[in-house]
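So the structure is just underneath, and the comments pick up after that.
For this depiction, one protein chain was excluded, whereas all remaining protein chains were kept in their positions.
Chains: A, B and C, in written order; residue numbering restarts at 1 for each.
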Amino acid sequence: MIDGLNPGFILILGALLVPLTSGFIRSLLVLALPVLGFAQMISLGLGSWGVIDMLGLQVVLTHIDPLSRVFGIIFHIAAFAALLYSLHVKDTVQHIATLIYAGSAIGAIFAGDLLTLFVFWEITAVSSVFLIWASRTERAFRSGVRYLIIQVTSGVILLGGIALYVADTGSLAFGPMELGSFATWAFLIAFGIKAAFPLLHNWVQDSYPEATVTGTVVLSAFTTKLAIYALARAFPGTDLLIYIGVVMVIFPVVFATLENDLRRTLAYSMNSQQGFMVIGIGIGTEMALNGVAAHASVSILYTCLLFMCTGAILYRTGTAKATELGSLYKSMPLTAFFAVIGSLVIVAFPLTAAFASKSLILSASLKEGYYFVWLFMLFGAVAVIDNIGLKIPVFGFFRRNAEKDPAPVQDAPAHMLLAMALLTGLAILAGVMPGAFFSLLPYDVSYEVYTASHVVTQLQLILFATLAFALALRLGVYPGLKSAINLDFDWFYRKAGKSLAITTGTLILTVWTAFINLCQRGVAGVISLAVDTHGDGKTMSRTVSSSAAVVAIVALFGVILLVAYQF
Amino acid sequence: MSRNTDKKYWLDQPGATDKVFRVVVLLAILAAIPDILALFDFVYHKHTSTDMEDIPVFYGLYAMISFLALLVVAKTVRPFLTRKEDYYD
Amino acid sequence: MSLVASHAPVLAIIIPLLAAPVCAMLRGTTFPWFLTTVISALSFAVSVQILLTVSDTGPISYMLGGWAAPWGIEYVADPLSAFVMLIISGISTGVLLYARESIAKEVPPHQLGLFFSAYLLALAGMMGITVTGDAFNIFVFLEITSLSSYVLIAMGEKADRRALTSAFQYLIIGTIGATFILIGVGLLYMMTGTLNIADIASRFDAIADTRPVRAAVAFLIIGIAIKLAMFPFHVWLPNAYSYAPSIVTAFFAGTATKVSVYLLLRFIFTIFGAEFSFGVVSLSELLMPLGVIAFLSMSTVAIFQTNVKRLLAFSSVAQLGYMTVGIALASEAGLTASILHIFNHAIVKTGLFLSVGCMVFVAGSAYLKDLEGIGSRMPLTTFGFVLGGLALIGVPLTPGFVSKWYLVMATLERGDFLGYALTAGMLLSSLLAVIYIWRVVEVAYFRPAPADAEAREAPLSLLIPTWIFIIGSFYFGIQTTVNVGFAEKAASFLMGGL
Partner (left out) sequence: MEQFTDIFLMLLLVAGALSVLYVRNLFVATMLLGAVSFIMALIFVSLDAVDVAFTEAAVGAGISTVLYLGTLALVGSDEKPARRRALVPLLVSLLVGTALVYATFDMPAFGRADNPVQTHVAPRYIEESPKEIGVPNMVTSVLASYRGFDTFGEVTVIFTAGIGVLLILSQLRRRREDEADLTDGPDTDTNMDNDAAASASPAERVGSEHDLVPHVVAKLLIPFILLFALYVQFHGDFGPGGGFQAGVIFAAGFILYSLIFGLHFTRQIVSTRLVKFLLALGVVLYGGVGVVSLFLGGNFLDYNVLSADPVAGQHLGILLVELGVGITVTAAMIAIFYAFAGRAEGRGNDIN
């Protein structure tokens, strides 16, 4: 292996070979690349490589430490699984975008300084948008544009932060920092956008369901987890993150409950799970950070797995809306099986990986005395049981459709099932052997996963949540799913001011809307002013009149003359 | 897959959902039992970090309450949030 | 070799200058081009030699006619002038590699001898301005450069008759600029009794407080600003660049205004001295707003252009705004950024204009409406344009990023509100650059090509030089020691006085 080469480059450069291949060779190539990257990562071990003195600052192209290695491992696995899942895709662009996107995410994980991080950060943004556009629908295109704007904004803020940071400290080093200066706030916001902090989160639910079947799987794996990694590296123990995390856990679950589209439901739940990790970073103890790394990895496993299952449904039936599905277990038994396992993982059933990872964060919060935070997380855990753990198997596969079950279809293609099996296997393996799993984590932990009380309490939580769900269904109080859109915060930027009276009369909203309107009008004003003055043939772009230029020359000459005299 | 249409599925039988429900209730009760027994320090010792956890079947109750709260909130905000599918188009 | 070494400063100028009349007498189509290319390459080689010598042993002085300095004319190659010479001759050589097929389409064959003669004169003129150490000699070479550039721009008239009017407009405005410079030099001569730059500089402080000197400052700054196309004196530039033949545009975009920036630096720092320029006369307060308006307003104007050449021309005015701001910061960091941007922008903009030249060569027009779907018709050219566009925007790993980085560092170094405001303005301007580049990308890739358009890539003789510039620009964006090193050296030299 090439000494010190950032494994991300293997995927990125390999992507350039994709157009030259086709058929079997291409399948082999795209599957080999993550494996090669993985091997490169393992062979490198821990350390720093590619240290360059650039513009008087130190750039470190490759830096591997225990924290980044966990993320590196899981990113490689996710890349492999996602590529395996998308082998049937004939669209070259998607393969290239996937490889570059995964490669740049891995590159970012192993970036040893802020500048390298920024470069990869932007590449992830630009490459991933093609996975959304690959749907080739008007909706997806517009969603992709919104996505791109938000992602690039994150990059721009990051760059601004880097500039300020260098001005402050004279260094590009990427390590723990104190929230205080403009620079660090800029970092927090840049990371927060990608991590889908509350109110900054809408791009997730807006874009993921618009991407292609395979694209969503890929998207779900990298961007948000990359942000979690960046937060974990820069801001461990920042109290503010705990509160952000709590809101993040709670806020999306309401939407997940109401959502009809299973992929969008997943996107909301993923967002909520992300909150656990943000809380963990906020707590910042070694145990909590271990929990963050572990839960991020596990969350990639089950999110990918469930997006694969729902993706398979979409691929076969053409829809992923709960109201249009029913009894799919008959025709897609294997997919249904994997969905059930995936659900068990996400609810943190004993013997699954999440059982081990989630309890790390929960225990860490109790240990530090954050009881209310712990209660909120428990609430989030219950919500995910109902929203995903039960909703996807029940509505997606087992319940009979109230009107008419969709026509029988084939089960998912073999390579998709293989990908699901791979992730399922890993999730179970990590759950069965928590010791091996924990040995990969950045810090040494002595944490006993399988105690009787832990198993019992978790089972209680799961089963009573199931009971409540069943009761709600029986009593008919479960909110009926409707094919509809639920307004989220993105309403503010997608629809502001249009139907003020209908939505809500609250003062906050009015003020918000007025403010947004004002901004819009301001922006529109600036734009139209720019068009009026700078447009083609308008004052500023006029170049025909020499005499006007001469008058300007003479006038400015006079000004300088007067300035120079200093009367 | 025409084969599937001929096949009889257990879930399609009348009353199957009732049976599923009964199993769920049973399992829930089973999960609660150790907690009840723990009151008498029987069978197993419960590790607790907070006083709350000492409440019998705390996790089960909390799960029920949480879900109820979720439902209430969701149903309350729904009228404000739900729009037609083509709202943004 | 010792002949070359000992006469290097003058050789870099007289080689093209003497080749020009020879070239004018040549007939045929290929030979004038070949001669010009060889001459330009020679000049480039000499420039490299000068730069290496200067960075080894310090400034070189050369006495023309063997007369000692204040009496005769002196040539001085210092880190700044050697660096700018390298840029000019390098860009010129690269553009010439591209010229053969491109110009054959734009200029009638029997005029090629005269055309390349004018080209060589422009090259020699710019090199002369850069290396001369004599204020009046600057004016003489300025005239050679100006006259030849009017002619070269007018040569676009075969394709578009508006080339004539724009050359005429340039002539009117440019002549005013040259006259202003001449008057300024004259006033300085009157007050100091000498024309040698070093000599003027040494006598400047004694007479700095007199009115004629202040008037001279005003004349010189305005005169140079006109030549530099500083906002609002830029009106000649967009037209001239849009209608000139492709290679002329590429050549001038990379060099002509840069030479004026050099002149501005030379007068402000070497002759007047930083303390006088910014402390006594407060040029900052004048240059700063003009620079800021330039990069904000002209970037906005560029967005609305329908002709890609014109779009790039306005973008050039905007980029010159960055350089102006860098100078107006009056700090070593700002100066470094400006000098660095001279180099970086030269290489990037030349690459961009060359790739547009390829499009014009095949599609026959630089108007956006005629370039729809050009991305699929000319993939290599268009991809080159996109890469150049990225460099213009200032994406990391490109030279545009490096110089903007230095500029931002220089503004932040101030640490006051103005510094932050300037930084914000520059980021906004980069955003505007994204928009205007995106406009071209959108037309090139997202509009269907007209059905009757043939899919044909530009010939290799055009593509290869274009890509040399594109790849070169990325090279200097990643491997920054060369350009940054020389820029820093030149900046510290200027700040350290003579």
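In this section, a residue touches a chain if its C-beta (ideal position, glycine included) is under 8 Å from a C-beta of that chain, and two chains touch if they have at least 3 such contacts.
Note that the coordinates shown come from a computational prediction; the quantities given were computed from them, not determined experimentally.
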Query raised in the report: If you put the missing chain back into the full complex, which of the shown chains would it touch?
Result: A, C
Report summary line: Out of C:G58, C:G193, C:G279 or C:G364, the sole contact with the unshown chain comes from C:G193
Query raised in the report: Just one of C:P212, C:G279, C:G415 or C:G485 touches the chain that is missing; which is it?
Result: C:P212
Report summary line: Among the options C:L35, C:L123 or C:I144, the absent chain makes contact with C:I144
Report summary line: Note that chain C touches the absent chain at residues 3, 7, 10, 14, 17-18, 20-22, 24-25, 62-67, 70-73, 108-111, 114-115, 117-118, 121, 124, 128, 134, 136-137, 140-141, 143-144, 147-148, 150-151, 154-155, 157-158, 164, 187, 189-195, 203, 207, 210-212, 214-215
Query raised in the report: So which bits of chain A touch the chain we can't see?
Result: 547, 550-551, 554-555, 557-558, 561-562, 565
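By our rule, only the chains that are shown with their structure count from here on.
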Query raised in the report: Where the centres are mean C-alpha positions, what is the separation of chain A from chain C, in Å?
Result: 45
Report task. Mind checking the centre-to-centre distance between chain A and chain B? Centres are C-alpha means, answer in whole Å. Result -> 28
Query - Multi-chain contact sites of chain A, meaning residues that touch two or more partners - result: none
Query - Residue numbers on chain C that touch chain A, as the complex places them - result: 169, 172-173, 176, 180, 211, 214-215, 217-219, 221-222, 225-226, 232-239, 280-282, 285-286, 297-298, 300-301, 303-306, 314, 395-397, 402, 405-406, 408-409, 412-413, 423, 427, 431, 480, 484
Query raised in the report: Which bits of chain A are touching chain B when the two form their complex?
Result: 139, 253-255, 257-258, 327, 329-331, 363, 366-367, 371, 374-375, 378-379, 382-383, 385-386, 398, 400, 408-410, 451-454, 456-470, 472, 474, 477-479, 482-488, 494-495, 503-504
Query - Residues of chain B defined as touching chain A within the complex - result: 1-2, 4-5, 7, 9, 11-12, 20-21, 24-25, 27-28, 30-32, 34-35, 44-50, 52-53, 57-64, 66-71, 73-75, 77-78, 80-85, 87-89
